[in-house]
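A single protein chain has been omitted; all remaining protein chains appear in their positions.
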Amino acid sequence: MDYILKKDDIEAMSGLAKTHFLNDNGKRINKSLGDATGLKNIGFHLIEVEPGHESTEYHVHLYEDECVYVLDGTATVIIDEQDYEVSAGDFIGYPAGGLPHSMKNTGSVTLRCLVAGQRLAFDIADYPRQNKRIYRYDGNADVAEHQHLSHPTQGSK
Amino acid sequence: MDYILKKDDIEAMSGLAKTHFLNDNGKRINKSLGDATGLKNIGFHLIEVEPGHESTEYHVHLYEDECVYVLDGTATVIIDEQDYEVSAGDFIGYPAGGLPHSMKNTGSVTLRCLVAGQRLAFDIADYPRQNKRIYRYDGNADVAEHQHLSHPTQGSK
Amino acid sequence: MDYILKKDDIEAMSGLAKTHFLNDNGKRINKSLGDATGLKNIGFHLIEVEPGHESTEYHVHLYEDECVYVLDGTATVIIDEQDYEVSAGDFIGYPAGGLPHSMKNTGSVTLRCLVAGQRLAFDIADYPRQNKRIYRYDGNADVAEHQHLSHPTQGSK
Partner (left out) sequence: MDYILKKDDIEAMSGLAKTHFLNDNGKRINKSLGDATGLKNIGFHLIEVEPGHESTEYHVHLYEDECVYVLDGTATVIIDEQDYEVSAGDFIGYPAGGLPHSMKNTGSVTLRCLVAGQRLAFDIADYPRQNKRIYRYDGNADVAEHQHLSHPTQGSK
């Protein structure tokens, strides 16, 4: 039955080992439960992060809402350069256009989280620690440093 | 910190008692973790369903992906009139435009699930057991019986 | 050259004879200049309406902007049941969600207009004189009488 993934099926998934393209310490195993059941417009993933690793690079999406529900382990979440401890049963919501954030496994066991988010045809995300911006559109990605972007004033179209 | 809901905070939420407008037995307590943290474009809820109750009315969304991750309890999921048992750690993905489905707490303890889904400006959903269709658009809802809908052939616009 | 339609090419197009599905007197020849050049997301048409005929049925779109630029002839435009005379060089803009409207060739020569509008994946339009509503979605169309629509109050999703 393609719609249902049993707990054992999920544990048996090998997942995809991902290292963030801007952060060598941003390493996770990504099991996309949504992809496995045919979801296209939202991402729903079970991620596993080992102690000492981060889930991604400190970032913020301008258009896509995302959120995290912690299943196991403990982590430090950094939001707008402030630290917060989270553990099993905690939820973090990141509204589109909000504050930059990252998450690091600061415990001694594997951090397991559910991560959900929009999958828009278009999004922009900023990486404030790197002064970089990414434009994602229909499977493509353009990355620029903020210093190389200019901002002409234009009338309405 | 508005971005984070601790496990205790979530347990302390009273939630919203909802009865489905087409199913008196579709009763749940809905704690919208997404709303509480400012998410606007996806819904992310912790729902609680008591033994014998259903989470909603048997339905399918034409445009919105939705999915369920079971935290506690056991349930019978009905997909396209077939029964499937699910319990803690199982995941169910319902792609937009897929098969109709419902979920009933067939166990003896409270069923607790995470439910995530798109929040589009527009969606259509069908209730096959009632021969009804709902059009939702920007906060409005129109419900019609399929027998009252006609389908003119029109050229492109 | 597919991007360009010369004046002579446009005149030579036979166009599509359309009668509105709710109005036997709503008859026009529709030359879709946009379709002929590969536009997908906006409609841009040169329409021809003979004396005594209307271009469509009195209606309003809830989501799609549309507009008309008169090239030749004279017409009576009805907006919110008020009559207005228009002729060559006049423009009428119909914002989405605005007032219902129709146009009739009340002159003695062929009325020729450019008609432009959005082509959304989804739209709703009302036909106030018929108490009907049409839902258009990805090439499908559902038509209901307003008396057959109910409006349940639902919580956020």
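We just call them A, B and C in the order they show up, numbering each chain from 1.
Everything below uses one rule, namely that a residue touches a chain if its C-beta (ideal position, glycine included) is under 8 Å from a C-beta of that chain, and two chains touch if they have at least 3 such contacts.
No experiment lies behind these values; they were computed from the predicted model shown.
Participant: Can you list the shown chains that the hidden chain touches?
Facilitator: Looking at the entire complex, the absent chain's contacts are A, C.
Participant: Just name the one of C:I29, C:V49, C:V86 or C:A125 that touches the chain not displayed here.
Facilitator: C:V86
Participant: What residue numbers in chain C mark contact with the hidden partner chain?
Facilitator: The missing chain touches chain C at positions 1, 3-7, 10, 33-34, 36-42, 44, 64-65, 67, 69, 77, 79, 82, 84, 86-96, 98-99, 101, 114, 116-118.
Participant: Quickly run down the residues of chain A that touch the omitted chain.
Facilitator: 16, 18, 21, 30, 32, 35, 43, 62-63, 117, 119, 122, 124, 133-137, 140-145, 148-157
Heads up, the rule we're going with is that only the chains that are shown with their structure count from here on.
Participant: Across all chain pairs, which one has the most C-beta contacts?
Facilitator: A-B
Participant: Looking at C-alpha means, what's the farthest chain from chain B?
Facilitator: C
Participant: What whole-number Å value describes the gap between the mean CA coordinates of chain A and chain C?
Facilitator: Comparing mean C-alpha positions, chain C is 44 Å from chain A.
Participant: What are the residues of chain C that contact at least two other chains?
Facilitator: Not one residue in chain C touches at least two other chains.
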